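Only one protein chain is missing; all other protein chains are in place.
Moving on, here comes chain A:
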Amino acid sequence: MSTLVITDLHVEIDGKEILKGVNLTLNTNEIHAIMGPNGTGKSTLASAIMGHPKYEVTSGSIMLDGEDVLEMEVDERAQAGLFLGMQYPSEISGVTNADFLRSAINARREEGDEISLMKFIRELDKKMEFLEMDLDMAQRYLNEGFSGGEKKRNEILQLMMIKPKFAILDEIDSGLDIDALKVVSKGINEMRGEGFGCLMITHYQRLLNYITPDQVHVMMQGKVVKSGGAELAHKLEAEGYDWIKQELGIEDEETAEQEA
């Protein structure tokens, strides 16, 4: 079993503190969901874990099986087993999806032990069929001109090809039609198991209908303010976030600022 432990994480962007002490522990064989109003720091958390260049961790720690993640470069974090399915994946012109994926896979293998082209293509075709993707997408440039839903599906394809220990999926469900949502969920459920843990950031219960989370966390104002089981998401879907704010006495600082 592997464990990702986030302790009292503070993160700034352009000098503004966004995360104000996040605590979270994720084990393999677990799926957690993070929910919360817009702008409360969910993507910031995901980016800080992966090592996005714009986000500065000012204090706290992220440990993966006792290894200090914050000491690692972005590629080292990925090699150590972390994966981030991004809310807005980059487009890279001139680099085919297939070449990119092969580089990603070979980056995890020793020089001289690169995956054979045949084996790679077989595996890629299989995964693409599983995700009901058009096989032509492999030869298209990475995310270039992909629709919102196609990009998300492509993130899951990468997830399935790379097979990380921990995946953080940032709004993997947004922009997906019902069929695509089912397919993407099928992909994540396929990964579910012994060697895999997942942190899903989402706004919607509908994703959680397909992938039942073991734990649900609510983020507000840069902190995890409440955690519970799958039933917590149902309650949020039915009642929104106000009851949590009231229960915890949280002032609505963002709106207050905006109105001023």
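Quick note on the criterion: contacts are C-beta pairs under 8 Å (C-beta built on N, C-alpha and C of every residue); 3 or more make two chains touch, one makes a residue touch a chain; residues count from 1.
By our rule, contacts and distances are computed from a predicted model.
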Inquiry  = As a check of understanding, state which of "Fe-S cluster assembly protein SufD", "Urea ABC transporter ATP-binding protein UrtD", "Oxidoreductase" or "Cell division protein FtsX" is the UniProt name of the chain not shown.
reply    = "Fe-S cluster assembly protein SufD"
Ask   = Looking at the whole complex, which of A:4, A:78, A:98 or A:160 touches the chain that is not displayed?
value = A:78
Inquiry  = One chain isn't shown here. Among A:90, A:116 or A:246, which residue touches it?
reply    = A:90
Request  = Touching the hidden chain in the full complex, which residues of chain A are there? Just list them.
outcome  = 50-53, 73-75, 77-79, 83-84, 86, 89-90, 92-95, 99-100, 103-104, 107-108, 141-142, 158, 162
